[in-house]
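Shown below is the structure under consideration.
Of the protein chains in this complex, one is absent; all others appear in place.
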Amino acid sequence: MADDLTQRSASQLASAVSSGEVSAVEVARAHLDRIRATDEQLHAFLHVAEDAALSQAADIDRRRSSGEPLGPLAGVPLALKDVFATKDMPTTCGSRILDGWRPPYDATVTRRLRAADVVVLGKTNMDEFAMGSSTENSAFGPTRNPWALDRIPGGSSGGSSAAVASRQAPLGIGTDTGGSIRQPAAVTGIVGVKPTYGGVSRYGLVAFSSSLDQGGPFARTVLDAALLHEAIGGHDPLDSTSVDDRLPPVVAAARGELGGLSGLRVGVVSQLQGEGYEPGVQARFDECVALLEELGAEIDEVSCPHFEYALEAYYLIAPSECSSNLARFDGMRFGLRVGDESHSVEQVMGLTRAAGFGAEVKRRIMLGTYALSAGYYDAFYGQAQKVRTLISRDFRAAYERVDVLVSPTTPTVAFRLGERVADPVSMYKADLATLPSSLYGGPALSLPAGLGDHDLPVGLQVMAPVQHDERVYRVGAALETALHARWGGPLIDRAPELVVAP
Amino acid sequence: MPSLSRADVAHLARLSRLSLTDAELEEYGGQLDVILAAVERVSEVAADDVPPTTHAVPVVNVFREDEIRPCLTSAEALSGAPAAEDDKFRVPRILEEI
Partner (left out) sequence: MTELMPFDEAISRYDPVMGLEVHVELNTASKMFCGCPTVFGAPPNTQVCPTCLGLPGSLPVVNRAAVESAIRIGLALNCSIAEWSRFARKNYFYPDMPKDFQTSQYDEPIAFDGWLDVDVDGEVYRIGIERAHMEEDTGKNTHVGGATGRIHGADYSLVDYNRAGVPLIEIVTKTIEVPPILAPVVARAYANELRELIVALGVSDAHMHQGSMRVDANLSLKPTGSGELGTRTETKNVNSMRSVERAIRYEIERQSALLAAGGTVVQETRHFHENDGSTTAGRVKEEAEDYRYFPEPDLVPLAPSREWVDQLRHTLPEPPLQRRGRLRAEWDLSEHEMRSLVNAGAVELVEATIEAGADQAAARKWWLGELARRSNEDSVDLAELAITPADVARVVALVEDGQLNDKLARQVIEGVLAGEGTPDEVVAGRSLAVVSDDAALISAVDEALAAQPEIAAKIRDGKVAAAGAIVGAVMKATRGQADAARVRDLILERVAG
């Protein structure tokens, strides 16, 4: 029984709960049981809110039985990345410096999840302050990939991707700054979407790089991702950078209501394939492109020359913003404080930050401090922002010719834990294909494209113009249907069964 | 690009308010050199007449009306404070003046 419920999609669970076929409590309990059985191995969660989840589920059941209206995802369990402020759960961002911190307020995403009657099971592991591509930078230990426990689940939202891929939850929330939703989705064989920048409120999302951070959904199907996207998206007056426009029709697109792929113009980005991409990754990508063509899409090769500089621009912009965003972690108002009053305030700030931040965070803070300093600003931060303009121009030029762009999501399948820890630059390369649309701000989706080297999942990335999120869902849904037909079922069914704890 | 001297790294650590040991300064200095060497390539791009992009989506004039919204209570405000006294945040003695 429990296994059955964790196999179901979010849309199936929502209709089962609202029809009364199953109770929200049963659904929550099944997933909490699954977490208990598997999280020793995976370490997807930093905090499991069992009591809060069960009481929320009970409340949904009570309201259903008294005929009150329920939210669109009523009773559907969700794994929330520990970067969103939650009043009733700790919020640590995977950092020692926030160990045990309970915010006195809820993020907008948190509030919207509650308003949709989504049941938040707990907070998931992540690279410290979302800086990383493997969750190995979490102060609380790494998360493991359910497909191969010695491999990374991607990052920085690796806790949420592992939770959704291992059926601990049908839905997850991540954040994507340079690929932190799409890359974990790709390497764990699930769907992940980075919405248009400003499409999902950042209020209450602890900032890494303000001009790039974007919250978004993880799910095992394209439709589920769209349902979650709709639940959390839309204008928020508390976020000045929130798009003040209607949310694109993502659910309709995912249901195929906006049409199939016939006549859709699909651009293959020359710069995001070939050299540096594993053979298995390239092969699955090529098959997907062929399939798109079979489905009626017109394929075109598109060159975006400045994409080659995306990595460099990103690793100047994001650290610069982070060096400022993370200044407030100084041991004065919240979180860790190291040193007593025999020290000066200046010393206590220095000691707290040295002890509270991990190596990658410190590296990026210093890198960003350097890039913003007088004398280097123009050469680094200023130049990176200009390159950002050129990358955006490449996108806009491409979208004059095609409706969407596609590429592999990541250059390789999941790498082994520890393999790239000592070499930051090789770690950064995991985001090679996802960085351009982060810098541009357009939506991008990663969809399971099959298995590559070591029989590990490969992702296909679909990118679209700003505020045309519906296009990535339209392509994703059509391709998903065709791929499932070809495979005889979802890719995730081929994941090895975890040995569950008794 | 000149590589970072020990003094440069120490200066960056001070600006970043990170009390690092000599060994850490050494280690981070080396890593920053590698990263800077990698990102330096941005300067190859000819972009003199290109305006910088600071916001992904070009929006201007986002305001709120001058209206009062509920505040936190002082207990909520101080709930995460490492030290508090008389409803204020207690912090160690301040040496620098602004």
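The first chain written gets the first letter, and so on, giving A and B; residue counts start at 1 in each chain.
Methods note: a residue touches a chain if its C-beta (ideal position, glycine included) is under 8 Å from a C-beta of that chain, and two chains touch if they have at least 3 such contacts.
Computed from a predicted structure; not experimentally measured.
Chemist: Of the residues A:Phe45, A:Phe84 or A:Phe218, which one touches the chain left out of the display?
Modeler: In the complete complex, the chain left out is touched by residue A:Phe84.
Chemist: From the listed residues A:Gly75, A:Pro103 or A:Pro142, report the one that touches the chain absent from this view.
Modeler: A:Pro103
Chemist: Over the whole complex, note the residues of subunit A touching the chain we left out.
Modeler: For subunit A, the residues touching the absent chain are 84-85, 91, 93, 98, 101, 103-105, 107, 202-207, 209-211, 237-241, 320-321, 323-324, 327-330, 332-334, 341, 345-346, 349, 369, 372-374, 377, 381.
Chemist: Need a quick check: the contact residues on subunit B for the chain that isn't drawn.
Modeler: 11, 14-15, 17, 54-55, 59-74, 77-78, 85-98
Everything below uses one rule, namely that only the chains that are shown with their structure count from here on.
Chemist: How many Å are there between the centre of subunit A and the centre of subunit B, using C-alpha atoms for each centre?
Modeler: The mean C-alpha positions of subunit A and subunit B differ by 24 Å.
Chemist: Can you name the residues of subunit B that touch subunit A in the complex?
Modeler: That would be residues 4, 9, 12-13, 15-20, 24, 28, 31-32, 34-36, 38-45, 47, 50-57, 59, 62, 64, 72, 76-77, 79-83, 89, 91-96 of subunit B.
Chemist: Can you check the complex and tell me which residues of subunit A touch subunit B?
Modeler: The contact residues of subunit A facing subunit B are 101-105, 196-198, 211-212, 237, 240-241, 243-244, 306, 309, 311-313, 315-316, 323, 327, 330-337, 339-341, 343-351, 353-354, 357, 362-363, 365-367, 369-370, 373, 379-380, 382-390, 392, 424-425, 428, 439-441, 466-467.
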